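In this view, the complex is presented without one of its protein chains, the others remaining in place.
Order as written gives the chain letters A and B; numbering starts at 1 within each chain.
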């Protein structure tokens, strides 16, 4: 290997996993740790600063998704938002019905709450997706029964980047009087999101996916939606979400979402051109396929499978070239199962094994892309030369 | 009023509500926002920094409560820890029994999960407390049935500072094969906490109560305790608590708990002497009573009721003297109910109305105490002179 870690600056292409927090965001947060540290629930002067800061952040989040400000509730992240939306609607509406519709390729923060609810007596339909990872709107419509209380379909998939037909599903949900939740954790900052136009009743987002702080998120709850609390306790968030507010975190979330949605069209255009350069370059390697939808995909998502090799090995070699990426290989998962998303798209296990996800971010440049393209073919060749599966 | 806000520096005596984050703690956190920002689940080099930082923090938390390191799980705060402990044990053990024992003066983060579980078919006993706010160990023992799966009693009360007989309750729980959870949110940094010696199976703590960041906490779970997950999703925290780890927050929590437990005896001694000076000074005002236990109380807690007046008015006047404090008055609660803790200790509503909590912290000095003592009598006199309730 000719490149040592010292020479090459980090080329971070794992923005779907997490992003660095913007220095401006950090600067906005810092005073709320040490100076305006008051508990927003308190009536004295310094606490009012905290309270006002939270309300400003709430407005910024609401603006980003075209929601009414008072319908945004802060949480500890995308996972909490998903858990709250799904379990909260399930428990609050169990007298109306016990059926939930979702897809086979949701994030585990949606799937595992659904599975847990099954143990509590709920019925869950996990809809299949096509080979591009798209769910069919007709399948959603056909799955609805008189017991259905919730449809939860992600806005865009975190692994393969496929964008789901949210607006259409929202329409189906509304026509049938069923609540519609979408996990928009990967969509914020990449796609236009509009809870009004898209008939979204509940929407989850997570700060650290768009240069905000980890451990922050929000749940949008449309007015009138019947939902139990998930975090029970104090009277914070209008008695909807208990727990002393993470004031610096909330401030950071607000700053970050404002930045990232302020010029989303240009950002998306720039990402898309880097993305396509990367995809086209990688597909020149033989026995290589694109996962996810060719056009209906997140502007920053690249997901390629390389036959005959395993993803963790690719990541380790990329790391030695200071490139950070991700894989859906079984070997990197705690459960030693290959990605349920790749399998859900119909990929056989041994091919899902060789997946590589590169997710772009605002600091990535054309040089970064070309650097990756200069490195990957050698890595694939090296690993294939060790592989017992012969290339015909 | 002779003091204007400009002249007087803030005398913050509401540390039981929240504390400022130590500048050293903030400094420890900052690199994990921008530099070592990797997702700890990722296999590449920068992510390893995050993972190691989390494990170091886990060790610090474990040391502070004499737990095994791998039994500490990070959460988004005290509220989540309480929700997880109570709902998690309830759902995981519902085949064994459906009965939970707690006290009438728990924090809402314990009471409201219990009330919600009642709606799901669980039975909850809310034990009364004596006039000092202590629960009787015999009452706990007598309340146990063959259906009892959990006893949850707080380590020390957040309003009146009363310390509960934790070790004895732990013993009763162990003898009867019932899990024992304690909400130690107010105890950490004030009292010695030892999960081994005290037979504690589950323990909640919250970072922002001891100069750590808001939105951080931990749950200790003794090995072998049967508990469902609360936050379902990704495989973080050994598949026990899903959600991308709040790395800077966790680092901050670790720093803070190490600082605050490193010299706890001396700190407690200093707090106690300030506390007693404050209590003695305030009790010189007529028609004034101490709430909570005279000796078995948190070293930093002062809680006094002033007859004939209302707490929010006291707070507003104190604020004009740059003193930050708290009250159990109905007027400051979202529900317009007086504090369930004061009522639980047998105080009539109209007396609970006039409560003032001053909770001390490390930056408070004797001068602060004397300043408060110089200000409060005038405030009480002014408010009483407006009160229609005559003083006989």
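As a working rule, a contact is a pair of C-beta atoms (placed from the backbone, for glycine too) under 8 Å apart; a residue touches a chain by one contact, two chains touch by 3 or more.
We take it that contacts and distances are computed from a predicted model.
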Leaving aside the chains on screen, match the unshown one to its UniProt name from "Trm112 family protein", "Dihydroorotate dehydrogenase", "ABC transporter permease" or "FeS cluster assembly scaffold protein NifU". "FeS cluster assembly scaffold protein NifU"
Among A:261, A:301 or A:332, residue touching the chain not depicted: A:332
Extract the touching residues of subunit A with respect to the undisplayed chain. 1, 308-310, 312-313, 316-317, 320, 329-332, 334, 336-338, 349-350, 353, 385-389
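Definition applied: only the chains that are shown with their structure count from here on.
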Could you give the separation in Å between the centres of subunit A and subunit B, each centre being the mean of its C-alpha atoms? 33
For a test of understanding, state which residues of subunit B touch subunit A in their complex under the given definition. 5, 10, 12, 14, 17-21, 23, 25-26, 30, 33-35, 37-39, 41-47, 76-80, 82-83, 91, 107-110, 112-113, 115-116, 120, 206, 208, 213-216, 228-235, 239, 242-249, 312, 315-316, 318-319, 322, 324-326, 332-335
